[in-house]
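Read the structure below first, then the notes.
The complex appears here without one of its protein chains, the remainder shown in place.
Then we have subunit A:
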Amino acid sequence: PVVGPCRAAFPRWFFNRHVLEQLKLRDRVQRHAFEEIVHQYNRLLEKADLQAVLSERYQSDKYDAPRPHDGSAGS
């Protein structure tokens, strides 16, 4: 069926303002509520990764190149 156009019932500023308000509300729920906690979590993740790398390196150092006094400490 052919559908006739309906007239825009509101002036430009009205739907413009409606869209802006909706976008602000959306950002509050979806963006701002999570920004800080995601940032903090990722920092923790980086630290945990760094720790894993460091302890791995420490382990391999211990086995690859034992320092002289390590021998006496081990027995």
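Convention: a residue touches a chain if its C-beta (ideal position, glycine included) is under 8 Å from a C-beta of that chain, and two chains touch if they have at least 3 such contacts; residues count from 1.
Basically, contacts and distances are computed from a predicted model.
**Q** Can you tell which of "BolA-like protein 2", "Nuclear transcription factor Y subunit C-6", "Putative proteasome component Prs3" or "Autophagy protein 5" UniProt lists for the chain that's not drawn?
**A** According to UniProt, the chain not displayed is called "Autophagy protein 5".
**Q** To test your reading of the contact rule: which positions on subunit A touch the chain that is missing from view?
**A** 3-10, 12-20, 22-27, 29-31, 33-35, 38, 41-42, 45, 48-49
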